[in-house]
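With one protein chain held back, the other chains of the complex are shown just where they sit.
== chain A ==
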Amino acid sequence: MTMIFGIPVQALMGQLLLGLINGSFYALLSLGLAIIFGLLRVINFAHGAQYMLGAFVTLLLLNHGGISFWFALVLAPLIVGLVGAVIERTMLSRLYKLDHLYGLLFTFGLALAIEGTFRYLYGASGMPYPQPVQGGVNLGFMFLPKYRGAVVIISLAACIGVWFMIEKTKLGAYLRAATENPTLVQSFGVNVPLLLTLTYALGAGLAGFAGVLAAPIYQVSPLMGSNLIIIVFAVVVVGGMGSILGAIVTGYMLGVVEGLTKVFYPEASNIVIFVIMAIVLILRPAGLFGKDA
């Protein structure tokens, strides 16, 4: 059996893949958080609930509408994004003139309300979702389930797509400019309130998208978001609050680091991300990709 640093290559690659899969979710979720924070200056504590909502919508679409996973992959993020737009327009937008803390408190309360409602309706235990792609590929040193490979590719494509939209398109230029000086951008004739709504919807939709991808891997449960959201916040802090590239790169990187820690020192795997966050906060408070204030 081939060994690397005394570890069987099969175990190493298995954890690396697991790290990449977790990193895919970290990247998608932290990307949404970074987009929302960048423009709205809101720390969206409801992000985990929106991720959970994506998974539940996928399950409900299958159970009640017979809608397949691949349609749900498009439909569920749109539904979650629409819910996000309604939340922003009717509630969150009223808090922009107040201290940022109010936005955080509001989304925290919203997350509890959404999760509590789903726990009341569906119970706390998880519900399985069938694998949309069966089987796997034998890579020689490990067996790669096809769906898990697809998750890594799809999430990477989504992250690159969003990055391209923000960095290379006119809409992205509006977003970047409005992040710096929304009043001036509005004085140019850009409908910034609408831009804020669309941005929150995009962030929520990305969380919903991650939720759809997660449904077949993890159990669909009302608490699936709250279990993940603290790690995702750590990813955003390490990447740099509001940094799009930072969110994507750090998401994958920390997923892999967490996976490899499970191989080399399993006891530390649950805390390694938070240790890195603490070190980064001490040495570079703006994050690895953030700009110093």
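As a working rule, a residue touches a chain if its C-beta (ideal position, glycine included) is under 8 Å from a C-beta of that chain, and two chains touch if they have at least 3 such contacts; residues count from 1.
By definition in this document, contacts and distances are computed from a predicted model.
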Listed names "Heme exporter protein C", "Amino acid/amide ABC transporter ATP-binding protein 2, HAAT family", "Multiple sugar transport system permease protein" or "NADH-quinone oxidoreductase subunit J", matching UniProt entry of the absent chain: "Amino acid/amide ABC transporter ATP-binding protein 2, HAAT family"
Among A:L105, A:L156, A:A173 or A:A286, the residue in touch with the chain that has been omitted: A:A173
Chain not shown: contacting residue from A:N63, A:S125 or A:N191: A:N191
Candidates A:T2, A:N63, A:S125 or A:N181 - the one touching the absent chain: A:N181
Residue numbers in chain A that touch the chain omitted from display: 170, 173-174, 176-177, 179-181, 183-193
